[in-house]
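This view holds just a subset of the chains, kept in their places.
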Amino acid sequence: MVVVMRSTATDGDIERVVDAVTAVGGECFVSKGRNQTIIGLVGDLTQFAELPLHAFPHVEDVIRVSRAFKLVSNDAQPRPSTVEVGRSRIGRDSVTIIAGPCAVETPEQTRLACEMARDGGATILRGGAYKPRTSPYAFQGLGESGLDILHDVARDIGLPFVTEVVTPADVETVARKADMLQVGTRNMQNFQLLKEVGLTGKPVLLKRGMTATIEEWVMAAEYIAHTGNLQIVLCERGVRTFEPMTRNTLDVSAVPVVQALTHLPVIIDPSHSGGRRDLVLPLIRSAIAVGADGVIVDVHPDPERALCDGPQALVHEDIPKLRETVARFAAAADRVVDFELGAGSSRSQGWGQGA
Amino acid sequence: MVVVMRSTATDGDIERVVDAVTAVGGECFVSKGRNQTIIGLVGDLTQFAELPLHAFPHVEDVIRVSRAFKLVSNDAQPRPSTVEVGRSRIGRDSVTIIAGPCAVETPEQTRLACEMARDGGATILRGGAYKPRTSPYAFQGLGESGLDILHDVARDIGLPFVTEVVTPADVETVARKADMLQVGTRNMQNFQLLKEVGLTGKPVLLKRGMTATIEEWVMAAEYIAHTGNLQIVLCERGVRTFEPMTRNTLDVSAVPVVQALTHLPVIIDPSHSGGRRDLVLPLIRSAIAVGADGVIVDVHPDPERALCDGPQALVHEDIPKLRETVARFAAAADRVVDFELGAGSSRSQGWGQGA
């Protein structure tokens, strides 16, 4: 950490900072300049984190120069992690497709959407039973009965599934049925929820907050890791910008940036970022090319009747293109697609029967 | 609502939209232009809200032109609301000061800070027992014992207090002791939390999300109102912008904009928006001048020892200026300060004894 003193700081003011740092076991290096004095703090960041140095007299700025996250850092574990979800996996060597309906509406629609997902190459299914909605008058999801529908469909198809949990009270119920728990963009800093999903020991898909910095996002993952659960996959889903032609702006740079900081897999969501069906395949190509470890995609058998986010869902005619596009760009990026590893075929059916 | 069709839309495509709208009880007015056809939808917004019109063929855009909120709208109740907290109140006629420590650290620090608050003109106390923090390694608040400290101090001083609740499981505990529940900026769209604080029937202080639009914020209030609880006060606390010299950018325009849309009181937080002690009094002046119904301010008896947000807290020497500044600008804005109504004196002591 670096403490920058104002030009008005006296030796006594500098001393005060040095004493406070020394008192908690840190060491200080003082660089006196003509206009400013800089104090370099050496030691463990957590020692200083609680010191209110900003409030000390004549302190101009306090700059953190080391990483605040530990367990998810690639300092702690240099080898990239692979997260296993049922017999599928998400990691640096493969590209994994997660797909399914945005919201579970009926058993029939869920089954059709999940079959589309499987045909498109998905080895993990997705579907929303609990939907966080801006308006209390909007469809809020089917809740536990939606969860049951998803569970039945996924078992029949023979693939694991991920679903969002929106409040701590539902964690136990969801964890009993789902193979992976999703924390959505609005809940990225719902710290109690992070702790409780962590404690289930299940794999967690953590979406980036809609205007979160990468550091805030990684710190949210650290909350999960702090419970002892390192089965975490990060998901970039677009950040809010001034551009109205897309729902959000997919931050593809976040993929290599996160991979250079942490050992966690990172996937992207081309459906919620663009919010437009015509952008889904281009953004998938872009994501795989930049190095994403997977994608999570909305599909719908009949988007004109969708209760949620219909305009962004892939439809039947897109399904062969989904499979082909992922395979082609994964090959260009020297990756294999998870379904090529057999996850979507007999092996996973075996898993389905066993579950 | 307005549906804009692409130039490629056929009469059949237009018909399809009209049929879907009519089927849910709406009425359509079709304006055919050279390049585009516009369909005006007339009826109740909730009828159309679930129609996935965006996903219909050759639909270019769907534009909502009426308000999505109802219960908190000044269409529903044209007269501004006054929210009562103990014997204090927040409303359009007065200016109310809420003050206290950002975090409850010790009984002594809490008592000193709350006495500073009272001396500065506060008629409602504030203090954080549960603190949502970006890092799992940062001080997370004292929890229930912090709540007890606050309760005792507030009773002794004879003023009501507001405190943040961060997760649904704590709502009952907090509601038993606090006079008003705060939902913080990170939880503005924690919908389950909104519902549960609403159901307590207690007054709620709802902070604006750090990058929320005014409509999203008002819709969050609508979630609370939907439980039957209209004792809601909105709090503008700065939005994230590209400016690094202030922690957030206080959006003073939000005050008159919200007052023109809803009947709810709206206050501002000069401490968390600027993040700098030297900005607190200027921002208070600005807020009262623009028409805010109150302010919520951090004070600390010893900011160099603060466990949270020390640099922004007002200190002892600021206290007389706080009282004087609020009084002066409230007068310029033709308002009285709540403490002038006696809320902070004998009357509220009476309340303190009775509580």
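Letters A and B mark the chains in the order given here, with residues in each chain numbered from 1 onward.
Throughout what follows, a residue touches a chain if its C-beta (ideal position, glycine included) is under 8 Å from a C-beta of that chain, and two chains touch if they have at least 3 such contacts.
These figures come from a predicted structure and were not determined experimentally.
**Student:** With 2 copies in place, how many does the full complex contain?
**Tutor:** Taking the 2 displayed chains as part of the assembly, the whole thing totals 4 copies.
One rule holds in what follows: only the chains that are shown with their structure count from here on.
**Student:** Using mean C-alpha positions as chain centres, tell me how far subunit A is from subunit B in Å, no decimals.
**Tutor:** 28
**Student:** Which bits of subunit B are touching subunit A when the two form their complex?
**Tutor:** Those in contact with subunit A are residues 20, 46, 49-50, 52, 54-56, 68, 132-139, 166-169, 186-187, 189-193, 210-211, 216, 219, 222-223, 226, 240, 277, 303-307, 310-311, 313.
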